[in-house]
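Structure, as structure tokens:
Here the complex is missing a single protein chain, while all its other protein chains stay put.
Presenting chain A:
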Amino acid sequence: MELMSDLAGGFAVALTWQNIGLALLGCFLGTVMGALPGLGPSNGVAILIPLAFTLGLGATPSLILLTSVYYGAMYGGRISSILLNIPGDEPAMMTCLDGYPMAQAGRAGEALALSGIASFVGAFFATWGLVLLAPQLVKVALLFGPAEYFALFTLAFATLGGIASNNQAKAAFAAALGLALAMVGVDTQTGVPRFTFGEVHLYDGIDFLVAIVGLFALSEVFVFLEHRGTDKDISQKPPTKVGRIIPSWALVKSCIPTMGRTTVLGFIAGVLPGAGASLGSFISYSMEKKMVDPKGETFGKGDPRGVAAPEAGNNAAAGGALVPMLALGVPGSGTTAVLLAVLLALNITPGPLLFTQNPDVVWGLIAALFIGNFMLLAMNIPLVGLFTRVLLVPPRILMPVVAMVSFVGIYGISGSSFDLMVMVGFGVLGWVLRKLDVPLVPVILGTLLGNEMEVNLRRAVNISDGDYWVLLGSPLAIGLWIIAFTGFVLPILVGGVVRRKMRGTSEGVGD
């Protein structure tokens, strides 16, 4: 089988001492970042990109490091959900519902171990899904011309807000803002400067890494400054005792069907545009509740299945989200958008050609994901006590470190104070946008994909000699436009219902 030989080749790439070490480091850092409230997978990866870059790591090692962080953060998010009733990151919100009651009943260790196993099951099988599905998607993507790509990018922006999006106009504004930022600099096709105001620093454009680190990491520092000393301040809450950390076999066995079902659901939610890990864990939890506990007797009161379901679901979704990112070059969620930035920073264009031109990168990465999963399982069951101690680091010490490490990374790339000031500007902008409920992910995706999107538009129209109808020139393109349109309009029609349900289920979770 060709697939197996590809995968074996990937393991040959991934199994060097350096790569194993990086995977181990990434898994550890990822779990820590996921566990700490205020540092999620997106900002965790964002801070580390410039560092991986300045350390001069090659493409494959950097990717291995950063995707390990991504998977690790998905594992780590549950720790503070269970112990503190505060989700370490957004997808871990659902884990609070049954995890914290279990912890209060003195079963925190069991809940942690069980959710660790569920995370492993979800992530492991989702990685297999990635292996099987991505090459199929690549075959479809090879049929894409510039017009189809332009439609696909539009689709990505239209669906990025997700089905539960509050306000599609704000998502559209965010996308336009990101695209506008991408336009700054010298036009790649004609060589004329655009939107540079004569400032030489801007001729190369705005470095998207500067934008990402500012918007994600620095704005978080401002959020903490804003909430210090109020009831949203989380530094005073003592974590619950952990207790026994090995779950009984009977407990694990009782959750196996749950994990199976929610892994499939989560994976599908991850692959589809506009869903991502948060929705994956939500769908998994609510479906499972309907299925095994329709009267609502045990769910929400510390049912182990209520811990296993969202964790398997969100980790499976994390794997599923990598499918469109790698195969099409179009991410469907915030964190995969940040991973796309990694690829672009390393001068690798994701998409169908990646699989034919750099198979070592793709398959090495996938192999590293498998290895990382086993490492994470090993780290998360016996060593979970270590990670719970990390939660004792108060934000007043942590957040300045986050800020300073962000500065180190960006300064390491360019060595210019100008970039640092732009980054501070993005930090403030990120804080204001968050206040106004404008999503940040479309801004990032806009700065990342803006130039590529424009290139495809111009290429398509140039080939057809100025005829704009070429954008609707093939059944494939028309199909993509229809999905894009539906994806944009659907949340306006049904978004309210989905939001109310999500809020209803997650009531009582501290935010």
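Here is the rule we use: a contact is a pair of C-beta atoms (placed from the backbone, for glycine too) under 8 Å apart; a residue touches a chain by one contact, two chains touch by 3 or more; residues count from 1.
In this text, contacts and distances are computed from a predicted model.
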item: Protein name (UniProt record) of the chain left out of view, among "MoxR family ATPase", "Methionine import ATP-binding protein MetN 1", "Anti-sigma factor" or "Tripartite tricarboxylate transporter TctB family protein"; value: "Tripartite tricarboxylate transporter TctB family protein"
item: Which of A:97, A:134, A:177 or A:384 contacts the chain that the document leaves out; value: A:177
item: Of A:5, A:189, A:349 or A:486, the residue in touch with the unshown chain; value: A:189
item: Hidden partner chain, touching residue among A:12, A:383 or A:404; value: A:404
item: Chain A, residues in touch with the chain not shown (by the definition above); value: 51, 54-55, 166-167, 169-170, 172-173, 175-177, 179-180, 183, 187, 189-195, 218, 221-222, 224-226, 228-229, 235, 394-397, 399-401, 403-405, 407-408, 411-412, 415, 417, 420-421, 424, 427-428, 431, 435-437, 453-454, 457-458, 461-462, 465-466
